[in-house]
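Of the protein chains in this complex, one is absent; all others appear in place.
Chains here go by letter, A, B and C, matching the order in which they are written, and residues are numbered from 1 within each.
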Amino acid sequence: MPTATLLISCPDKKGITAAITDFVYRNNGNIEHADQHIDKEFNTFFMRLEWSLKGFFIPTKSIAKRFSPLAKKFGMSWNFFLTQKKPNVAIFTSHALHCLHDLLLKSTQNYFNGNIALVISNHKKAKDLVRSFGVPFYYLPKQSLNKEGTERKELTLLKRHAIELIILARYSQIFTKNFVDEFPNKIINIHHSFLPAFKGSDPYRQAYAHGVKIIGATSHYVTEELDAGPIIEQDIVRINHRSSLQDLKKEGQELERIVLSRAVRWHLERKILTYNNKTVVFE
Amino acid sequence: MPTATLLISCPDKKGITAAITDFVYRNNGNIEHADQHIDKEFNTFFMRLEWSLKGFFIPTKSIAKRFSPLAKKFGMSWNFFLTQKKPNVAIFTSHALHCLHDLLLKSTQNYFNGNIALVISNHKKAKDLVRSFGVPFYYLPKQSLNKEGTERKELTLLKRHAIELIILARYSQIFTKNFVDEFPNKIINIHHSFLPAFKGSDPYRQAYAHGVKIIGATSHYVTEELDAGPIIEQDIVRINHRSSLQDLKKEGQELERIVLSRAVRWHLERKILTYNNKTVVFE
Amino acid sequence: MPTATLLISCPDKKGITAAITDFVYRNNGNIEHADQHIDKEFNTFFMRLEWSLKGFFIPTKSIAKRFSPLAKKFGMSWNFFLTQKKPNVAIFTSHALHCLHDLLLKSTQNYFNGNIALVISNHKKAKDLVRSFGVPFYYLPKQSLNKEGTERKELTLLKRHAIELIILARYSQIFTKNFVDEFPNKIINIHHSFLPAFKGSDPYRQAYAHGVKIIGATSHYVTEELDAGPIIEQDIVRINHRSSLQDLKKEGQELERIVLSRAVRWHLERKILTYNNKTVVFE
Partner (left out) sequence: MPTATLLISCPDKKGITAAITDFVYRNNGNIEHADQHIDKEFNTFFMRLEWSLKGFFIPTKSIAKRFSPLAKKFGMSWNFFLTQKKPNVAIFTSHALHCLHDLLLKSTQNYFNGNIALVISNHKKAKDLVRSFGVPFYYLPKQSLNKEGTERKELTLLKRHAIELIILARYSQIFTKNFVDEFPNKIINIHHSFLPAFKGSDPYRQAYAHGVKIIGATSHYVTEELDAGPIIEQDIVRINHRSSLQDLKKEGQELERIVLSRAVRWHLERKILTYNNKTVVFE
């Protein structure tokens, strides 16, 4: 059954929820999920509303336009999505392929609501794997000298495939500010530590050296600052003094896959809002 | 700032949320928290709505009466609460006092929104502890022969103290159906296992004998059937082959305290609805 | 660097550890890992000893024979393993392929110390996947009428491939006692619940119906009694009232993969001993 979803944030004010839910009700929509949150410190209202389009009076194409005056009245930032539409997704990866492999597998199992339209890598290692899933693979090596040229090629590919979400599945390269600005809150990265601890390279080695008793993984939106964008999800696993650096990597790979794929799933189910470098996740 | 809270469940239907939130808006209320859930299998709508009473047009005493016609229209089961009112709570305990002690401590720290008005026990062991916190203590031994007589005394005490919630903090006695019927979804028990595994007596010994690698604790509302009421919260801790039965008990005591006190907190924050022997917890 | 591993259990007695470690020392072995455990209730001693074979005085082929008198003296049950030898492993699966896929992937990443020598299934669904990893696939349908005949074929295949461990990766069939007796503590199953809760079929549906707040997965050795063999590993994930049965399955699949692959890894690293329907896991 097709549904529509609104993601809304605006300054908090009396009557917002009443106005929005009345819009759905007056047009004969049946609400299936409604979540809201108010951040009092920032006086900000957040809402996710999903309703059935069965018998909805407004034609699908016109819903956004018809909602627009209400949005304007309350000063909303908002996005409108049709649930039955599967967005196109691109994966960037390097030579650690466990996250890529997991996403390809989950894609065939409808774990998340999106199509993996292409995979781009600065290594050739993933080529056979990706093509065995029938997904186009592009090898685009990237050195500091050719970075901007390569990113132009990448942007061309992403636009050609109408990509709405970029997943960095252990991609070892850092994008330029220009590239990131093209996809605000649309690039999800997995960092193999419990951020903000152990930013940067080789976080398992850092964790091992610190003698921590728990390791973590963090999925987050990519912003200009390295490993510092809004955190979507984190999870952990216990280790102990017997755990070698190799054990940390083995256990960590499981975490990375889980924490990244949850973030991808929630993003594509339109459950995430961002503000103030944080996320609201209506899971 | 005083707020009011509604807990609602009713058959799902178009326009419920719009009608409820409009009621608050028309009367100048500012929504602080709104959570809803729909169980499609049972076509049931659940809502928790909390709004500020600052400037609310309807006098506090009349809110319930004024909301009543709307409730009737949608066939709601509902409860109305004033947040600033601290309900009276009774604790029943036996000889394992860690949960009792924890609740007494948390009561002094405003961890939950309630007053511990009295403690009843079938052992004398807790007397000094309870009184050191300035709380009345009643020793009511209970044998199968005098069970109904003792329960009558307990009911008298509970009514005299206007008790709204009963907490069984490792209470080793089983109430009669009559007693339970007096407090529907108002008796919270802690069971020291991951229910439905290891119901009944000595669950740690059962867990130990089964060689499980994780132990759990479960807080639930008490119903007529032993250890089978709606589950409110569960949590776990890892054990291993080195863990003795004594270790299980030590680790488990931590769990019990946490899992019980979370349930108490959520109940008193009016965040729990029950249906079909399950809970909706709007935590 | 090659190492040897001994797994030992015997009645506890003074001098066991001294005798075993002296055997290694006198023969110029360097201990790399030594773990022991004593179950006082059963007066049983357990040990895992791994030592470097570099410069060891006894030729590899003769170690077991030379250790044998010591073993006899203390009445040991014991097994001797050479770490560099990769045992052959068989996977049985049906139509839920996430665990199979995960094991195939991890096999290529040397996550565990074994070769997946063949996959047997009562469904054809896994065929292409398995062969894409270069692993032989056998389709052996199984009905109650032909069960024994099919098991004979399976046993022939398992012997031909010198299989030392059987992994049931969501295999929907139950083996006969005869089959199980051929592989004592050498068949690992994954059950998608927190055993002993929710034995038997469709545990997620059972969990959903009970309104639990946590779901689990359990890997265990297969014994004659269904879902009741020695537990190797368990893990859990939190759910809540919003989690649909479908969500339980999605989250649970992650758990199953982790909990099964940990058990496989530990078994193949020779870290597991069993007794009294429990495991000692020297992780």
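What we mean here is this: contacts are C-beta pairs under 8 Å (C-beta built on N, C-alpha and C of every residue); 3 or more make two chains touch, one makes a residue touch a chain.
Not measured: the values here are computed from a predicted model.
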item: Contact residue for the chain not shown (choose from C:P2, C:G15 or C:G75); value: C:G15
item: Subunit A, residues in touch with the chain not shown (by the definition above); value: 37, 194-198, 210-214, 216, 230-236, 240-242, 276-281, 283
item: Sites on subunit B contacted by the missing partner chain, in the whole complex; value: 98, 101, 105, 109, 111, 132, 242, 250, 254, 257-258, 261, 265, 283
item: For subunit C, the residues touching the chain missing from this view; value: 12, 14-19, 21-22, 24-25, 28-36, 38, 40, 238
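The rule we apply is simple: only the chains that are shown with their structure count from here on.
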item: Approximate Å spacing (C-alpha centroids) for the pair subunit B, subunit C; value: 42
item: Multi-chain contact sites of subunit C, meaning residues that touch two or more partners; value: 242, 283
